[in-house]
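Shown here: the complex without one of its protein chains, the others still in place.
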Amino acid sequence: MEYQKIIDEIAREIKPEKFPGEVAEYIPELAKVSGDKFGIHMHCIDKGHYCHGDSNEKFSIQSIAKVFTLSMAVRQMDEDLWERTDVEPSGDPFNSLTQLEYESGIPRNPLINAGALVICDVLLSQMKNPRAELLQFVRKLVGSDDIHFDETVAKSEAKHGARNAALVSFMKSFDNIHNKTEDVLDLYFHTCSLSMTCKELAQAFMIYANRGVILETGEQILSGIQTKRINAIMQTCGFYDEAGEFAFRVGLPGKSGVGGGIAAVHPGYYSVAVWSPKLNPKSNSALGMRVLELLTTKTGLSVF
Amino acid sequence: MEYQKIIDEIAREIKPEKFPGEVAEYIPELAKVSGDKFGIHMHCIDKGHYCHGDSNEKFSIQSIAKVFTLSMAVRQMDEDLWERTDVEPSGDPFNSLTQLEYESGIPRNPLINAGALVICDVLLSQMKNPRAELLQFVRKLVGSDDIHFDETVAKSEAKHGARNAALVSFMKSFDNIHNKTEDVLDLYFHTCSLSMTCKELAQAFMIYANRGVILETGEQILSGIQTKRINAIMQTCGFYDEAGEFAFRVGLPGKSGVGGGIAAVHPGYYSVAVWSPKLNPKSNSALGMRVLELLTTKTGLSVF
Amino acid sequence: MEYQKIIDEIAREIKPEKFPGEVAEYIPELAKVSGDKFGIHMHCIDKGHYCHGDSNEKFSIQSIAKVFTLSMAVRQMDEDLWERTDVEPSGDPFNSLTQLEYESGIPRNPLINAGALVICDVLLSQMKNPRAELLQFVRKLVGSDDIHFDETVAKSEAKHGARNAALVSFMKSFDNIHNKTEDVLDLYFHTCSLSMTCKELAQAFMIYANRGVILETGEQILSGIQTKRINAIMQTCGFYDEAGEFAFRVGLPGKSGVGGGIAAVHPGYYSVAVWSPKLNPKSNSALGMRVLELLTTKTGLSVF
Partner (left out) sequence: MEYQKIIDEIAREIKPEKFPGEVAEYIPELAKVSGDKFGIHMHCIDKGHYCHGDSNEKFSIQSIAKVFTLSMAVRQMDEDLWERTDVEPSGDPFNSLTQLEYESGIPRNPLINAGALVICDVLLSQMKNPRAELLQFVRKLVGSDDIHFDETVAKSEAKHGARNAALVSFMKSFDNIHNKTEDVLDLYFHTCSLSMTCKELAQAFMIYANRGVILETGEQILSGIQTKRINAIMQTCGFYDEAGEFAFRVGLPGKSGVGGGIAAVHPGYYSVAVWSPKLNPKSNSALGMRVLELLTTKTGLSVF
C-alpha cells in the first residue's frame, strides 16, 4: 500500500532519540515515560490501517480527551452550549486566566482548560455518572472495552491542580460553573487520565472523519453539522497557542495532549494518531507535529 | 445546475434590507454605499459559475487584498518571510498594538493590519514598483485589465491612518519595518483601495482552490505547499477576532473586508465571493457570513 | 477650635442625601445600610478630637482592615515579607487576576485582595490564632475592648467568595500560599467583617501619624521605618485603581473600604476617619473623598 510506504519513509527520516523537546514533568507518571517512544496509526475511511512503531502501546492521552467530552456535551445540549463557551482561538497559553477576566468568565473555546472545565460542569449537570458515561462513550467509538482511567495519573493531576481550581473558582464567580468545585475537578482530572494506544485513538477519531458515524457499525454519534463544528474548533483551537502553526504546517483539524499524543482527521479521508512524548516549548509533541507535516506533504492530503 | 438552485434558495431566504448590521462609516466612500447591496459569485473547479444579485458591481475589497499581497510576498521570499510575521490567530481586534508590545514587534499573522503592513514593507524592499506589480498580479489572476485602485478611497484611508501610522512606527522601533513610514502607508492604503466585483474576486481566489494554478491558463502562481499555507492562514486568521466563529459556522478558509466582501475557497472544489456592506460588531459582513453558512450547509461542502 | 469650624463648614457644604454614588450591594449586610449616613472624626497628635455626624456609629470597615493585618505581618517578619508581595500600585481593579499571571503569583501590593490574602497566609503560618490576635491588636490600638467581627458579614462574604477563592488557588499554583485555601479565606473574610466607628478608626490609625507609637500609652507598635513604609504603601496603593486620584485631590496616605469608610493620616499631625456608604465607580466613598479633599484644602495640611 502506498500510505504504508510513506509512513515507513517518514519513520526512516525521523530519529526520535535525536529529536529536540522535553517530556512533560509536572507529574511523575508523565515524567518517567521514555522520550524515545514513537508510534503512529493511520485509519482510512476505506478501512485501510497503516502504522509504525509503538502504535499499540497505551499512553496518557491527556487533553485529547477534551474532544470526547466536548462531543458528549454537544450531543446533550448543542445550541445552548455555545452560551457557556466561545469558539475562538485564545492566543494565550492553555491555562491562562487573563482572557477569562476580560470576557466575564466565558472561556475562549472548549479545548482550553477553562472551556474543558465548563464542559465537565455541563456533563455533571446533565448526567448521573458522567465519568462512567465517558468511558462507555470512548469504548463505543473504539469498539473495545479495554479503555480505562489511570487512577494514579488522576491523583497526581489533582495534587498539582491549584491552577485548575483557580479557573473553576474564577468562573464560578461569573456564574459559569454550577456544580461543586471538587466534583468538576474530579471529573476533569479523570478525563485527563485516559490511557489509549495510537490505534485506539485513530479508531475513536474516525467519527470526525466520517460525518459523525462509527465506520464499523454505522451508528450515528454526531450529526454532520455537529461534526463539522467540532472539526472547526479543533482546527482553530486544538493546539494551545500553536493552532495557527499546526494549520500552517500540517493542515488538519486535530488535538494534542501533554502526554505527547496528537489525533487528527482529514474529513472524508482518514484519521491519524501519533505519539512521541517530547514536547516543544508550546507543549505539543515536537516529533508528532513534524511527522504529521511530512504525512500531509507527502500524501498531498490536507484540508487546505 | 444544483448549485444555482441552492444559491437562488438562499437568496430567497435572506432579506438584505432586513438584515442587521452597520455599513462601515470611518471613510465617506464606504459610508455612502447602500446597505441593501447583495451579490454572490461561486466559481467551481469544473468551471461552473453560479451567481446572484449585485455580483458584477465593483466594491472596495479592503482587507481581502491582504491575501494578494501576502501571496506576492510568499513568492518573493517564502521561508524568511516567517521571521517577520507569525501565523497565529490574534485573539484581539484587527488593529491592536498590545500583542505587538509583548511580542517584540512581530505581528501575530500577515492578515491583521500590523502583519499586512510588514508585508507591504517586504514588497517595498523586494520590488521597484510594488503598487504596479500588485495591479498586474491581480489582473493576471482575474484575467482582466479592468482592476484599479480607487484613489479617493486611498486618500480617505490616509486621512484616517493615524492608527496604522502608529503600528508602523511601533514596529520600526523593534526594527521590523525597514522602509519609510510614508512609503509603507502609501502602499498599504492603495492595497485597501482595490475595487473588484464578486465575480472578479471569485476568479482571483480560484488559485487558492486549485493548488496555486490559474484555472483558465494553467499558470502556476504558487506551489502546492505555499497555497496550503496561505489557506491555513486564512482559516485561522482571516476574520479578525471571529476566525473561530467563521470556521465553526462556515468551515472554509477565507478573508473578509470592511467593505462587506468575503472571499473563500473549498480547496479542490470551488471559490466563492459574497458582498453585503452591513457589518456585524466584529467588522465582518453579517449577511455574507450567513449566506456562506447556508451555502456550506446546504451543499455539504466545507473543509470540515 | 479652628479644625472643628472647618469640619462644621464642610458638613454644611456637603449634602449626603444629594451626593451621587451607590451603596455596595454584593452582600445584604452592606446593601441595607442607609446611603445618607455621614460621619467624620479627626484625631490630632496634640490630642485634639474633632468630629461630626454619625462618627460614633459602627460600620463594616472592610478593606481598611488590610492595613491592620499588614501591620501585624510587618511586625512578624519585616524584610522577608517583601518577597511574598510587591509594593507597587496595581493600575487594575482590586480583585484582578491578570497581573498575578504575568508576575508569577506575587501580588502587586499588600492592600489589593491578592496581597491581603498572602498577608493572611503569612499570619496563619506565624500565629496560633491570628483571628484572635487581630482582634487583640486592633483593641490595643483603639484602647477599647468593644471591637468585634460581624459574623453575619463574614458568612455573607464567604458566600460570595468565589473570586477570592480563585485568587488563593491561583497563588497556590505559584507556591505563594502555604496554608489551606479554606483557612486563608476564613481569616480573610473575618478581617473584612470588622465593625468600627469613625472615632475608633481614627484612634487606631493614630500610630501611622505618630511614628508607630500609641499616642495615649506610648507603646511602640511599629518602628519609624515600618510606619513610613506602611504609609508609603497606603499612599500609592490604598485606593484600588484610584490611588493617584486620591493623592492628587486629598494628598494623604490612607485606605478605603467598600463599606464606605476611609481612614487617612498626616504623619506628625493627625489621623482622620470618614464614613459615607455611597461609592463612586472605583468603589471608594464618593462623599468621603470629597470631604477629605476639602479638609486638606481648607486646613492646608497634606503631605504634599
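Order of writing sets the labels: A, B and C. Residues in every chain begin at 1.
The criterion applied here is as follows: a residue touches a chain if its C-beta (ideal position, glycine included) is under 8 Å from a C-beta of that chain, and two chains touch if they have at least 3 such contacts.
Since this is a predicted model, take the numbers as computed values, not measurements.
**Q** Just list which of the chains on display the missing one touches.
**A** Touch partners of the hidden chain, whole complex considered, are B, C.
**Q** Have a look at C:44, C:158, C:237 or C:262 and name the one touching the chain we're not showing.
**A** Result: among the candidates, C:237 touches the missing chain.
**Q** Taking the full complex into account, find the residue in C:122, C:247 or C:291 that is in contact with the omitted chain.
**A** The one listed residue touching the chain not shown is C:247.
**Q** From the listed residues B:101, B:145 or B:216, report the one that touches the chain absent from this view.
**A** Selected residue, touching the omitted chain: B:101.
**Q** Would you write out the residues of chain C that touch the absent chain, in ascending order?
**A** Contact residues on chain C toward the absent chain are 86-92, 99, 108-109, 224-225, 227-229, 231-233, 235-237, 241-245, 247-248, 251, 253, 267, 296-297, 300, 302-304.
**Q** Go through chain B and note every residue touching the omitted chain.
**A** Residue positions of chain B that touch the missing chain: 96-98, 100-101, 162-163, 165-170, 172-173, 181.
As a convention for this text, only the chains that are shown with their structure count from here on.
**Q** Give me the chains shared as neighbours by chain A and chain C.
**A** none
**Q** Compare the CA centroid of chain A with every other chain's and tell me the farthest one.
**A** C
**Q** Would you identify the chain whose C-alpha centroid lies closest to the centroid of all protein C-alpha atoms displayed?
**A** A
**Q** Could you state the distance in Å from the CA-based centre of chain A to that of chain B?
**A** About 31 Å separates the centre of chain A from that of chain B.
**Q** Per the centroid of Cα atoms for each chain, what is the distance between chain B and chain C, given in Å?
**A** The answer is 54 Å.
**Q** Residues of chain C that contact two or more other chains, please.
**A** Residues of chain C touching two or more partner chains: there are none.
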